[in-house]
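For reference, the structure is listed below as structure tokens.
Every protein chain of the complex appears in place save one, which is left out.
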Amino acid sequence: MPFPDLVHPLLDAYESSVVTPADFAQFWQSTLAESRAVGGRMQMVAAETTLKLVDVFDVTFPGFGGHPVKGWLVLPRERASKLPLLVQYVGYGGGRGFPHELLHWAASGFAYFRMDTRGQGSSWSTGATPDPVGSTSQIPGMMTKGVLDRNDYYYRRVFTDGVRAIDALAELDFVDSDRIAVCGGSQGGGISLAVAGIENRVKAVMPDVPFLCDFPRAVRMAARDPYLEIVRFLAQHREKREMVFETLRYFDGVCFARQSQAAALYSVALMDDICPASTVYAAYRAHAGEDKSVVEYEFNNHEGGGPYQDRQQMTWLTERFGMVG
Amino acid sequence: MPFPDLVHPLLDAYESSVVTPADFAQFWQSTLAESRAVGGRMQMVAAETTLKLVDVFDVTFPGFGGHPVKGWLVLPRERASKLPLLVQYVGYGGGRGFPHELLHWAASGFAYFRMDTRGQGSSWSTGATPDPVGSTSQIPGMMTKGVLDRNDYYYRRVFTDGVRAIDALAELDFVDSDRIAVCGGSQGGGISLAVAGIENRVKAVMPDVPFLCDFPRAVRMAARDPYLEIVRFLAQHREKREMVFETLRYFDGVCFARQSQAAALYSVALMDDICPASTVYAAYRAHAGEDKSVVEYEFNNHEGGGPYQDRQQMTWLTERFGMVG
Amino acid sequence: MPFPDLVHPLLDAYESSVVTPADFAQFWQSTLAESRAVGGRMQMVAAETTLKLVDVFDVTFPGFGGHPVKGWLVLPRERASKLPLLVQYVGYGGGRGFPHELLHWAASGFAYFRMDTRGQGSSWSTGATPDPVGSTSQIPGMMTKGVLDRNDYYYRRVFTDGVRAIDALAELDFVDSDRIAVCGGSQGGGISLAVAGIENRVKAVMPDVPFLCDFPRAVRMAARDPYLEIVRFLAQHREKREMVFETLRYFDGVCFARQSQAAALYSVALMDDICPASTVYAAYRAHAGEDKSVVEYEFNNHEGGGPYQDRQQMTWLTERFGMVG
Amino acid sequence: MPFPDLVHPLLDAYESSVVTPADFAQFWQSTLAESRAVGGRMQMVAAETTLKLVDVFDVTFPGFGGHPVKGWLVLPRERASKLPLLVQYVGYGGGRGFPHELLHWAASGFAYFRMDTRGQGSSWSTGATPDPVGSTSQIPGMMTKGVLDRNDYYYRRVFTDGVRAIDALAELDFVDSDRIAVCGGSQGGGISLAVAGIENRVKAVMPDVPFLCDFPRAVRMAARDPYLEIVRFLAQHREKREMVFETLRYFDGVCFARQSQAAALYSVALMDDICPASTVYAAYRAHAGEDKSVVEYEFNNHEGGGPYQDRQQMTWLTERFGMVG
Amino acid sequence: MPFPDLVHPLLDAYESSVVTPADFAQFWQSTLAESRAVGGRMQMVAAETTLKLVDVFDVTFPGFGGHPVKGWLVLPRERASKLPLLVQYVGYGGGRGFPHELLHWAASGFAYFRMDTRGQGSSWSTGATPDPVGSTSQIPGMMTKGVLDRNDYYYRRVFTDGVRAIDALAELDFVDSDRIAVCGGSQGGGISLAVAGIENRVKAVMPDVPFLCDFPRAVRMAARDPYLEIVRFLAQHREKREMVFETLRYFDGVCFARQSQAAALYSVALMDDICPASTVYAAYRAHAGEDKSVVEYEFNNHEGGGPYQDRQQMTWLTERFGMVG
Partner (left out) sequence: MPFPDLVHPLLDAYESSVVTPADFAQFWQSTLAESRAVGGRMQMVAAETTLKLVDVFDVTFPGFGGHPVKGWLVLPRERASKLPLLVQYVGYGGGRGFPHELLHWAASGFAYFRMDTRGQGSSWSTGATPDPVGSTSQIPGMMTKGVLDRNDYYYRRVFTDGVRAIDALAELDFVDSDRIAVCGGSQGGGISLAVAGIENRVKAVMPDVPFLCDFPRAVRMAARDPYLEIVRFLAQHREKREMVFETLRYFDGVCFARQSQAAALYSVALMDDICPASTVYAAYRAHAGEDKSVVEYEFNNHEGGGPYQDRQQMTWLTERFGMVG
């Protein structure tokens, strides 16, 4: 099976050519400040399920622009002390689904929150969060929605939602705000990198085969969607290449990693033709925090480590958060 | 090549089961009234091209909600008298493209207008018109954008744009408002059916392998996108079937055809697996106007008659508009 | 999306032409008796995980011929009384995976057991159970392994394993042997039908888009593997058609359903081209038990109801087993 | 695996709607007369191979218009008496290949001749025979080469070559001209039907999943090439449908079968999506000769019976030609 | 999207290894001389269309060997002075289509001629010109038709047709024979390169993602047809490699470019897997004329610049031919 990207040792030598914009930090600070200023109220409604070992809440919190964003909060029914918080962002096209779909974090003693991705949630799991913002001409999907202006770009809203989720949940009395972690696979990994880059209350980040990293290389190496939405856009709008890549710099996981101090557990798959290995390593190498490691899966495509990596994450995070034994 | 839908004589016997909603006409009247009330100004800017035989204008007119919608207006440079107007709507994913791309109508003596489809125009030709309205969770593309509520549905805005284009162009002093026709292939055919069903200034309509007809059958017979966006949506949101089909009734070409008095030249292709033949015949049979005919292409898929049908349209329309000789 | 099989009302009229062999019950009684005579010991080893709300055991029990078969047993750590038992069999190619992968049954108060399928467990989740029996010439996969003789056929061993799992687990002191249910999707659904047909301690069965039903129709209607393994086998061994279908009669879900008195919750998907709808309805209609119902998903392929059906199962079973409130 | 065409009992009821042209026999008589009048000389050159049990000759004989056509003649080195002759025509795209590729007929005591198909022989086996005749606009391949006029149609030349091969070989002193048979798979089956329909010296014909039968149905049922070349031609040349089908009537295996008295062994495959089963049965049912039978392969696509059918043919033909024992 | 060929800077360093045959110029001079000697008469028949701004003529001129070749001539109805001539050759498989299909050159003031490609014109647009010359064994299509002998090769006839079109049209009284240009996309680009290389009356050439360049590299880099016809031919006729490449040297765009003094506007697409970028650059770099430029489309496959390049061509050529303002 030919590898779709560099392999070792060339892979080790690769570094992203993405330059962090001078006003990168400021762009995100003002973006966040704007949405925080709008404010809004969080709602938590207990959900009816057959689950007896956990409590489930249907949460709505104010995201970008105060827009309501949904998520499931699942936590052990019996809880002696404050719980560490793990926020998971989901992969491209999916939504928060049903609360019974993913229970291993709550069963391990975490307050676990799975956030909807606005406007997504119809392709492989269901979501319930609108993206109440329109777009100029775009390729179907999210990658080129508003891509001609960094202020209009779809992921500006999503990354802000990701931070605002933490704003909302850190306040809850059963949450230990000193032990906050974020994770996610693919797009969820990309969002978690962004959130861990913007928000320093995040102590640990676990990007699993992350998407949204090193865009200039990614769109030229990926063999399958969704990076190719950008290629198809440029194949039509042939004159807008510079404009598009200029926007994407503000949303590149490599730039977020460069300013993240969170402990990090990355994963990467060498046969991944959706999120090419070099783009993941580009972020990993750039990661500022010193406690970082990466798990490599040589013979996997974008499914990566799957349950192996889940297990790895559970071990790694419970250690870091002092939950062992 | 097995036919993907009914063939004759079963095809002849087929009738759509779609019931026109009782408030169908009223829904569209109030929709239009609303956007007309918002108003807005049309802009016409002469475009620079190498074309010497025609004049080209870059037009922006107020569409649904007063949103600016673009189109190219192309007309013979030498014009002795008022010109008949032909408005063309474009196929799914495309935009108005470049003015030099389609000149046969202007070269035949028409004021020819090719309208952008809002938010589209990145997939096979370029567009320049935003759709400044967001969406709940949807499948990438346009078919399920806002589909849970007829007031939010994407095509409510598009069909209104289609009528508002005529509002704007019929006023121009070189346009003969007694000779207005609309046409389009696939999605363009669906839009033209809607416009000819709502707006009785339209004297002739030429739906070419039209899309957006007889939704309940179409989603169950089409083998390729875009009808299947609806199938994929329902495959996730399993509980929303009734809601979705209730919305779609207000946008069904069959219902528009039932109230259209325009002369009509349809085309249909029997191997079409995007817009199945029965769904086109369903609209054709339902068409209220008496001057109607359909050209059938037995061995074609969705490309239909292509330039054969163009030629047929040119002959048919110049006859009806007294332009022969 | 054209339906790959009959739709209503033709679907309602369909009945399987499979004739239950006269010695069907006897074949299975003697098969079971044989393996029970071999006997063997069950082993339960507590597994180390980060999971705090549940106990996990790595179970090995004696299956067909006394061969060791693996499974994960997961149950609430806190348990006041005996627990109802739910045994899940897994889909084609998969194995028991990791214990953290599926927790919603244990979290709902069940002793939950996920059984390995012998020889499988390398295609989409991992297994750890050998099938220590060889084969004559076969198509890669399991469908034609030993298919020329009912005593050699692969599923004779698997279905026996399925019953022997219950033999082993029903003995455990924390299990309430009056409340035993089985479930599974696809192949897992087929195995659960077989077990519920053979073993009357099973009080409830939940076959989700079940496989292994109505073979003669299935191999002629399915458009994708694994039923097509049989087609490919017959495409080579052209003279063995009668022999193959004679064997398959002893393994047909329709025959098992005819003798099952368990309460049943089926699911079926009308766009399923792996397990065609008529073959599922064939089993459902044949089901002998009176408390039976089926959930139909019109716009789904073989993914069926997915988490919707999980939720349905959780509600349905907790009601039947008196676990509500 | 859904069947691509009718199954029993509907299959039994099917009859072709092709009407044999009134001047069909005359067309072929004059065609043959013309080429026989041109004449030409046969050449036989002994070929060098390692084969010791057979003699191999590289034959060139005058075909349609006297054009040189190649074939391999292979026969037992030791021969006591005159040999029965078997002529094989090859499948679409192939050529006569190498003499060592197919030896079972010579090894069974036949003078075996494998004829090149003019202009073919580059796709799956090599040929060495030109088709020195040009064409009007056509789809790549042979199916639409000259299809607008029955005198220009490619298969007029090929079928004539097929008869002229027999003209040439029947004269050889080691050939028993009372025992001449023809065979072939797919296109070779179609050619053999034509030759057996035109030339009554042919005593036995063995069309194996024959092509070129019942064109009007075939082009509408086949899912794969080469019948679809005709569909693609008509998809462009939309106005030429009648003209094309008028030509094809003169080349339809059904018409040839109606006038063939040769003993016949057909084969047919029910999952054949290149040569649909109904088109083969159409020819079989129409076959005039009384000694006819058909072998049906239910679970095969166009590979049909493969070596099973070879064996069947060897048994069937050696019986008919008194070669047993 | 991985690039199917070299990218910069390696792309810049690439040079074709094709050696121009010593008798290349002579081969083409004698070829042309031969066909000119045969002569023949041009016919122009006014075509009936609805087009009012242009005149349309159905032209037949004597091509290679005097064979009749068709084309549409379209020119402004009102014409004050002699018109520059633009001849367009069309892409592989297509024909001249309908006169209304491409009007932007005539609308820009050119006498525009679209030439049929002999024997083609059934795959994506219709043609009406036969290729009355047969072939030895070949792969379906045109690439290997007569490829074993440079005198028989199909493109010898086509390139000659291309020059003979100019012979015919340059004589017309409304044509300014000092302003002759040729263009075409893909195969049309290859033909235009050949014509501009042979015939020095051609003042400008606009090869758009040209085909038929640098054969030895092209057949080893292209991932899709039609270059792969040659690969498939050689995959069967394994012993004919040298012979085939020897023929192709006489038809290589690189060799034509080396002797062309025409002003040139090339286009190239870096994701083109039909006409790989290096093969286009090979011709561009070799182009002898000093006024040359190339437009590069990074994110396009073989569609290249499409209407962007049309617009570029219109601007570039009207400037060079003094038609601005």
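Just so it is clear, A, B, C, D and E label the chains in written order, and each chain counts residues from 1 on its own.
Basically, contacts are C-beta pairs under 8 Å (C-beta built on N, C-alpha and C of every residue); 3 or more make two chains touch, one makes a residue touch a chain.
Quantities reported herein were computed from a predicted structural model and do not represent experimental measurements.
Enquirer: Considering the entire complex, write down the shown chains that touch the omitted one.
Expert: When the entire complex is considered, the left-out chain reaches A, C, D, E.
Enquirer: Out of D:54, D:128 or D:180, which touches the unshown chain?
Expert: Considering all chains, including the one not shown, the answer is D:54.
Enquirer: Write down which of A:12, A:34, A:78 or A:298 is the residue touching the left-out chain.
Expert: The single option touching the absent chain is A:298.
Enquirer: From the list E:25, E:231 or E:323, pick the residue that touches the absent chain.
Expert: E:231
Enquirer: Given the full complex, what residues of subunit D touch the hidden partner chain?
Expert: Residues of subunit D in touch with the missing chain: 49-54, 76, 78, 97-98, 100-101, 103-104, 106-109, 125, 307-308, 310-311, 314-315, 318, 323-324.
Enquirer: Considering the whole complex rather than only what is displayed, give the residues of subunit C touching the chain that is not shown.
Expert: Counting over the whole complex, subunit C touches the hidden chain at residues 93, 95, 119-142, 144, 232-233, 236-237.
Enquirer: Touching the missing chain, which residues of subunit E?
Expert: These residues of subunit E touch the chain that is not shown: 4, 219-223, 228, 231, 234-235, 238-239, 241.
Keep in mind that, in the parts below, only the chains that are shown with their structure count from here on.
Enquirer: Name the chain whose C-alpha centroid is farthest from the C-alpha centroid of subunit A.
Expert: The most remote chain is D.
Enquirer: Per the centroid of Cα atoms for each chain, what is the distance between subunit B and subunit D, given in Å?
Expert: 51
Enquirer: Report the inter-chain centroid distance for subunit A and subunit C in whole angstrom, where each centroid is the mean of the CA atoms.
Expert: That pair's centroid distance is 37 Å.
Enquirer: Two or more other chains in contact with one residue: find those residues in subunit A.
Expert: 125
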